[in-house]
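So, chain A:
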Amino acid sequence: MQLAQRYGFEVDPHERIDDLSMGERQQLELLRLLAGGAHVLILDEPTTGISAEQKELLFDSMRTLAREEGKTLILVSHKLDEVQELCDYAYVLRKGRHVGGRSLPCPNPELVALMFEQLPPRPARRNTTQTETVLELQAVSVRSTRLELEPVSLQVQAGQVLGLAGLEGSGQELLLRACAGLLPLAAGRLQLNGTSAQLHWDYPTARRHGVAYLAAGRLEEGLVAGLTLTEHMALVNKAHGLLVDWAHSRQQAAEHITTYQVVGQPESYIENLSGGNQQRFLFAMLPKDLTLILMEHPTRGLDIRSTDWIWEQLDARRSTGTAIIFISADLDEVAARSDQIAVFSGGRLVRTVAAAQTDADELGHLIGGAA
Partner candidate 1 sequence: MHKKGILFVALVALLLAACGSGGASGEGFTFGMILVGPQNDHGWSQAHYEGGQYVVEHLPGAEMIVFDLLNPADKPEATLEGVVDEMVAQGATLIFTTSDEFEEDTTTVAAKYPDVTFVNISGDDALTGEGPANLSNVMGRMEEMKAIAGCAAALTTQTGQLGYVGPLINHETLRLTASAYLGARHCYETYRGEDPDDLEFTVSWIGFWFNIPGVTSDPTEVTSSFLDTGVDVVLSGIDTTEAINVAGQRAAADHAVWAVPYDYLGACENAPSICLGVPFFNWGPDYLAVATAVAEGRWSQSWLWNGPNWDDLSDLSSTSVGWLNGPGLSAEAAANLADYISKLASGEVAVWAGPINLQDGSAYIAAGAVGSDEQIWYLPQLVEGMQGPSQ
Partner candidate 2 sequence: MSAKPSFLQRIWPLLPGLAALLITTLLLVVMGTDPIDAYLAMWQGAFGSSARIYSVLAFLVPLLLAASGLLLTFKAGLWNIGIEGQIIMGAIAASWVALRVQLPAGLQIPLELLAAMAGGAVWALLAGVLKTRGGVHEIFGGLALNNLAILFTNYLIAGPWQPPEGGSFRGTQPFGAHALLPLFDNSRLSLLSLALAVLAFAGVALLLTNSHWGLRLKALGQNARSAFLLGVSSQRELLLAMALCGALAGLGGGVRVLSWFDSLRQSISGGIGYLALMVVLLAGFRLVLTPLVAFFFSAVLNGSITLQLRTQLHSALGDILTGVLVLLVLLFGNYTRVQRVVLRAAQAARRRLSDG
């Protein structure tokens, strides 16, 4: 308690952790570390999900720590303003490499240039966007225990690719899961192909309407460890009769293995495949005619070959009128693969931009919190 007063924190020690806001939890964690006698503090995105007011409070105490008590602080952040405001020196890392550093403050564009290398010239993308609207959100808000997504309104046309950019936990995941029917809408309307589905929008309904959802954690949410490829095939096939036609499922699995270039056998257990091959197989299991594909980090952890291959597949679907919404932490991917980009920050849809009219610079700024 003494510590809390020293740093100007207001944390009720009798509250349960689940009842604390994210900001309060951060303060608590900081207190805990300080009470333990830490001299070097590493803070990884400490402002995620906390209010501006709480952020000021947190930064004040961090300054106190550094200036008056001689503690060393290392801040890991995506938000340029924060870095500029708080830090003395910034190291920039990109794709696992240290690419440079600057004494702060320095002009923002310098940092951004370091963070996002010049985008390579984009391959000519066919624009397959059609006129009819597949998905329309009207003032949709979604709530989770940690974050509330402010009302979002947007439209996605058939054949269009909408990329959702933003730091993890900025609200884009909530939106995607709400569209898949995995989270209830706190408010607003969701229309798919013009039918309002506000009331009974759940995952099975979404599936029936041709919506597919691919989660980030493939073995946690998507594939069943302990089942073979053939068994997965049989599981997703529409059941004809009571018994599984194993020969057919095996043949199907074999066909998909060839078509989707999966390294594995029909008898292989899915958990024994590499991440790229698991993702390929997930794609192989998607039904043929889909209205909308929702994806979290579709190419995370995959090599370049698998990445390209997956986008080829998606492009092929796009050209038949399937709309795609995806989340990626890779700005290059978002910029290169999307038609439209919706940028999220702190539980808010900051702006929707046409991919052709933006660049990494602008995206970086938007993500960093500048409206």
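For anyone wondering why these and not others, all candidates are chains of the complex that A comes from, given by their letters.
Basically, a residue touches a chain if its C-beta (ideal position, glycine included) is under 8 Å from a C-beta of that chain, and two chains touch if they have at least 3 such contacts; residues count from 1.
As the structure is a prediction and not an experimental result, all values here were calculated from the model.
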item: Identity of the candidate that touches chain A (this complex; choices 1 or 2); value: 2
item: Residues of chain A that touch candidate 2 when the two form their complex; value: 203-204, 207, 213, 215, 219-227, 231-232, 234-236, 239, 242-244, 246, 285
